Structure formats: structure tokens, C-alpha cells
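Quick one: this structure, given as C-alpha cells, is what I'll be asking you about.
The other protein chains are all here in position, but one chain of the complex has been omitted.
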Amino acid sequence: MNKTLTAGALALALLAGVGAAPAQTLRIGLAEDPDILDPTLARTFVGRIVFSALCDKLIDITPDLKLVPRLATEWNWSADEKSLTVKLRPDVLFHDGEKLDAAAAKYSLERHLTLPGSFRRAEIRGIKAIEVLDPLTFRIDLEAPFAPLVAQLTDRAGMMVSPKAARAMGDKFGTAPVCTGPFKFVERVAQDRIVLERFEQYWEKDKIHLQRIEYRPIIDNTVRLANLKSGQLDFIERVAATDLDDVRKDRRFKLSSIVELGYQGITINMGNGARAKGPMGNPKVREALELSLDRQALIQVVFNGEFEVGNQWISPGNAAYNKAIPVPKRDVAKARALLREAGHPNPTIEFMVATTGEAQQVAQVIQSMTKEAGFDLKIRATEFASSLKLAEQGDFEIYYLGWSGRTDPDGNLVQFITCGSPNNNSGHCNQEVEKLILASRSTNDLAKRREAWHAIARVTLTDRPIVYLFHRKWFWAYANKVSGLVEYPDGLVRVHGLKVN
Amino acid sequence: MSAASETALTAAPAVDSPARRAFKRLIRRKGAVVGGIVVILFVAIALLAPWIAPFDPAATDWSAVRKAPSARHWFGTDEIGRDVLARVIWGARASLMAGVISVAIAMAIGLPIGLLAGYRGGFLDGLLMRMTDAMLACPFLILAIALAAFLGPSLTNAMIAIGISATPIFIRLSRGQVQAVKVEDFVEAARAVGNPHWRIALSHVLPNVVPPLMVQATLTTAAAIIAEASLSFLGLGQQPPAPSWGSMLNVAKNFLGQAPWMAVWPGLAIFLVVLSFNLLGDGLRDALDPRHRD
Partner (left out) sequence: MMTFLVRRLAIILPTLVFVSFIIFGLQQLLPGDPALAMAGEERDPDAIAHIRKTLRLDEPIAMRYAYWMAGVVQGDLGISLRIQKPVGELVLQKLPVTLQLAAMAMLVALLIGIPMGMLSAVKNGSAWDYGANVIALWGLSTPNFWLGIMMILLFSVELGWLPASGYVPPAEGLGANLAAMVMPAFVLGNAIAAVMMRHTRSAMLQVLSSDYVRTARAKGLYERAVIGKHAWRNASIPVITLGALEFGQLLSGAVLTEQVFSIPGFGKLIVDAVFNRDYAVVQGVVLCTASAYILLNFLADIAYMLVNPRLRS
């Protein structure tokens, strides 16, 4: 205990010395508390926000989702699309001074593949072998062509960790992560703060203006905003849609936003166990459910109209959106007719919803909209951790659930509709779709992949394992002294160019 | 008032029953009287909710979302256009039920266990009391949260969770009371005459245990209403679209800047009811506790 205290005091004294330029400290309010800061084991979205300052990845995206070099200068597919050759930058150091070379990259990728409990393995499972070609070049060999691989390398699977530190720390690596990002890890006080400090040997350090970043998880929207207003924070993420007018009126703050990569929707149990045998097992009832909804009114009521309506797994602004299937208009008369045809004029449906305020508001609005068409939705509020289990077991009829989104549309789609996939709660399974999925994954030709996705849309948007409702927007509010934020649809806060004046 | 007691009064005006004397002391305490009246008022509101609520508490109105109080909606409207006054009135049902039923559960479990432990004594007493101590050592709200999460979020389950969490106090209290009473002369006498244990426990010990339990019940009702609000705040209490004051506050906290009326009324209602129960409980304590006779 005493030792801890002395060590703490020493660390604080050191920090006080460094903090001599407090103007360049950015205090960011997070909406959740990140889980472990190990790119291999991490699971939460909010952890990725911290990673974007801490751990660089091989490839990055642009705000309009094009791929750009980061640690990798170039990457090329072989003619048979079964191996990818990656070339690394020559001037990259890990925070512990080790050099990033092809061997270190191979180590990082293999760690993702083999560390027990790795959540990255599923993302890059197709990798057969990784071969170091020269100090800065390596080749990834696949069992079969797998187009989403490159997009995976823009996220946690593409993050490089220091082999030396990772070997020494094992599964505790996340308590003191050593990566190649522009900031290095200083300390973490659970549920209170994560502190990072500028890494002086960063290869692109002329683009880094901050000296220090403090991430503070504050879950309550009202309290997070209050902290910004009272000056304890400089920057907050995920401002509540209903607070936006308030922020816009306040001249002390700026607001940035962009449509998310993910979606919010209703997952329908159409083939997952006994409960799929109810009315929702009938495609006409599913269609009636969708037709009874007025998406625009929904977001108007609950989110002040700030979000964007949608009907597909990607937002209408996305290049892969199937324009031939626009957001359907509400048609209560037709919904009623469909319910009669289906033989369920007044179906009673259990609607599983998380216990958070926002989800419950959405559920109540949907409840009263569908009532007009004859539905009787019974809201079953379920604590989130329990709902995941119930969803997996198929113990639900319909379930309000969102997805945080992935760069490659594949990440928003395939795991939810593939037969037997662990994330496929609805139990949707269609052989034609299986073929189209394979087609979309086995080529790197974007035009061909889009064609396959459009074909999938024609099937699944009629089958309705998920009724997509809307896409949230990411809202960031920050003090006027902060500048240089570039909005990315993945919702991460990239620190390059960020400044505190 | 019955004729019999009238005669009793005229016959022996100087001798009041203990309950009567306690009642007289109670109504001399203004705080307790005010508290009692407010509690009765809210109970009436809860019972009459279907007739006095100006709107259906679940009726949404998309064109009147988060509107300030007006002639049509006296307390304003909420986040999906429902009438806040109607919801406060209906919410009285949930909140009072949460208070009263969870205390009833706590008493229904706590009183028999306490009687048993106190009357029997010995190993059984030791065992039951260690379990009670253990429950008391686990924080009340955390116990309630874990129980509510275990049972699943709903008003009924919140009441059960709060009731179970509040049980140890009642076990302790009734046991202590029994231990004090069972050595009194009249109990000894009843035993000497050869009454069975159950009859002694019920007809001699129980009546003496009830007064302090009444006090505790009133105070715990107040605490239980707060606990329901706290569980609702964490999403584990009353579930939508049905209202309770706690769940109304839980939603309202997100709109404090734009729609403070959503928070003011349920907050005020909780405050008034809980304060009244506390005042009533304090008054009862003073009236029933012989040490506090003034």
C-alpha cells in the first residue's frame, strides 16, 4: 500500500513537470468506460477511440471510406487474390523504442490469431500463413480469397504491438499497452481516467500538436455535457440528439457531426428456435410491421429529427447503398390488409428492448405506431447483458438492437444473415444469399462486390431478418479553443491535427 | 365509534386503552398529522387515478412533444407527448405500491423469522441471526440491484427485491422485541398456566412486537419509495409505458435543460410522499415509545 502511494506520488510529480504546457492537454469525455486496452482482446467501441491515439494500424480510412496508407505504405493482392503483400514504413518505432519491422508485424498478426481469447481471430480467420519477405515486407497467405481482409487491417486487427512488451506481459499487455501510435500510455485509473502522453519519436510527429490526452468516461449524457459546460472537459463525444439545440445556442462551443457507419434496427426472430413459430415467422406480418412504421416521425419525436432514416445496413449516403430499394413510406392500410391476409389481424408480439432511456423511447413510439395497424407490442425491458443471451438463444420475438458499424459493408451484413453465424440472432438462412455472400467475398473488384450486395439486399430486405430503422449521427461538442477535428463516420477521434489554442 | 366503546368511555373515563392514548399523543404532533393527511391524500389520488387523471397516461401525441405546462396540459408533456399530470397521478399507484408492498413482503418474511428466533433462542436463533447480520452487511441498494437484475426488470420484481433487502431490519427488530417481552411477568404467567407456545407467541408476544414494527414499517415505506426510484433510475424498476415517479425521473434527467417540468413534478411528488411517511413514522415513534412521553 505504502509503496503504491509513493510510486503514485512520484508519478504525479513527474506528470506535474511534464504538464508545464497544460494548454496542450485535451480532456475528452467518453460515453462509456473502455474495456481492456489490448488490441487483440478488446471488444468495445469506446476502446477504439483510445486506440486511435495509442495504436496505429497498417491501413486507415478517409472520411469517405477510401483506404489510405498508415504503417503500411502499400499492399497488393496476388493474381489469384489469395495472398496480400504488405510493405511497411521504414521509420516507425514502438513506444518502448523497438523498431517496427516485418517480423514485428508478423508477430502482431499471429498474436491476433493465436492468443487465447482473441477477438480478432474471427475477423482475419482466413489467414493461412504470414511470411517475412524482407525487413519491411511481408506476405499474408489466405486459404481462399477474402476481400474484407484489407478493411479489417484498418481496425484493431491492423494494430501493431511491440513484440518485446507483449511477450513480457502476456494477457496483461492491456494494462500497459505498447504500440506505435502518436501517444503512449501513462496511466489508467479504472472508471476514472486513461492518460496518454505525446510520443516524441513518432514518425509523423509534426502533425501532432497535443502534449497530453485524458480520456474520462462519464456515462450520463447530462453530466457529460455539464462537465463540458463547467470546463472540466474540453471535448465530449456522443452528445445526445436532444441536447444539440442547447449546444448550438452556446457560443463557447463548437459542434461537429457525421452519419455513423452502423445502424439501429429491429431484429426479428424468423428461424431461431420455437419462438420463431409465432406471427413474426410469417413474412407478411414482418412486412406489415415495417409498413406500419413512420421512420421520419420516429426520429423526429425521439431524436429531434437529428438522425438519418434508413432501410439498409448502410446509410443512404454510402456508395454501396442499393438505390433501387428506397426507404419505404408508411402505409397503415396496407399493413392492416397484410395482417388480415396472414390470418393475424391483431398479433400480440413481445418486443425486447434494453433498459436504457433512449431505447425505451424508441420502443414506445414504435409501439404506438404499430398499434394503428393492429399490432399489440408488449415491451419487455431487459437488462442489456441478459438480452444478449436471450437473443442468442432465440428467446425473443423482436428485439431492438443496433450495430456500431464497420468500414467494409461486409462487416455490417454477413455475420447477421449467414446461416448459423453466432451473431445471426434472427435465424435467417437462405441458400441463395449464401452464394451471393461467397461471391461478394471472393473478389476484390469493388463493382462486383457491390453487385452481389445489391442482390443480397433484394432478398433480405424482403425477407426482413432485420428491419433497419435509422442511422445515428456522431456528435462531438468541444470548446472553441479546440480545432482541427476531422469527422470520420466510424466515430473515432483521430488526434492528427487536433489542437488546443 | 361503536356504542360499546362509548359506554366504556362514560363508565371509566380515566382509563384509556394504550392504543387510544398513543393515538391521542400522535394527533398532538402537528408534523405527524400533516404527514398523515398528505399520505391519505396521495393514497386517494392513487386509488382514484382512473377518474381524476385528465388523460390516458400512455396516450402519445406526436404534435405535443415536451411542451411546457399550459391550460391543456397543466404539468406539461413528456418526451413522447404524454400528459405529465396524468402520469404523476398514475405514477402514485406504482410508487405507493412499491413502498407498501415491499414493506409488506419484508414484514411477512421478517416477522415470523424474528418471532421464531427470539422465542426459540439457542442454535436456531444464532443461525438465523448470523444470516441476518450477513444480509445487513451487504449494502441495501446493491442487494436490491443484484436481486432486481436477477429477477428481471419490472415493478413487481423491484418490489420483491426491495422487500427482501429490507427484511433483516424487521427480523432484528421483532427478535429484539420478543426477547424483551418473553421475560415479562405476564408471559411467564401464561406459560405457567400451560398455554402452548404458539398461543403465547401469538396472543401475548405478538401484540407487544407490533408497535415498534409499525414505526419501522412507516419509515421503511419511505425508504422503499426512494429505493424504487433508484432502481428505476438504473432501469430496473417500473417499465414503460406504465409510469412510476422514479422511471419518470430517469427519463426526465435527459431533458433537464429543455423540459425541466418533466422532472419537477415527479421529483416533488416523491419528496412530499416520502417526507410525509417520515413525519408520520417519527410521530408514531414518539407516540408509541413510552420513553418519549411528554
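A and B are the chain letters, set down in written order, and residue numbers restart from 1 in every chain.
FYI, a contact is a pair of C-beta atoms (placed from the backbone, for glycine too) under 8 Å apart; a residue touches a chain by one contact, two chains touch by 3 or more.
The structure presented is a predicted model; accordingly, all values stated were derived computationally and were not measured.
Only one residue from B:103, B:222, B:251 or B:284 touches the chain missing from this view: B:222.
Note on the undisplayed chain: of the listed residues B:64, B:190, B:210 or B:234, the one touching it is B:234. Considering the whole complex, the residue from B:105, B:147 or B:213 that touches the absent chain is B:147. For chain A, the residues touching the absent chain in the complete assembly are 1, 4, 8-9, 12, 16, 33, 35-38, 41, 43-45, 116-119, 121-122, 171-172, 174-175, 188-192, 216-220, 222-223, 226-227, 229-232, 383-390, 392, 403-404, 415, 421-423.
Mapped onto chain B, the interface with the missing chain covers residues 30-31, 126, 129-131, 133-143, 145-147, 149-150, 152, 222, 226, 229-230, 233-234, 246, 249, 253, 256, 263, 267, 270-271, 274-275, 278-279, 282, 289, 291-292, 294.
In this section, only the chains that are shown with their structure count from here on.
Centre-to-centre, using mean CA coordinates, chain A is 46 Å away from chain B. Residues 60, 62, 65, 79-81, 149, 152-154, 234-236, 239-241, 250-251, 253-258 of chain B are the ones that touch chain A when the two sit in their complex. Those residues of chain A that touch chain B in the shared complex are 220-222, 240, 242-243, 245-246, 297, 300-302, 354-358, 360-361, 363-365, 367-368, 379, 381-383, 386.
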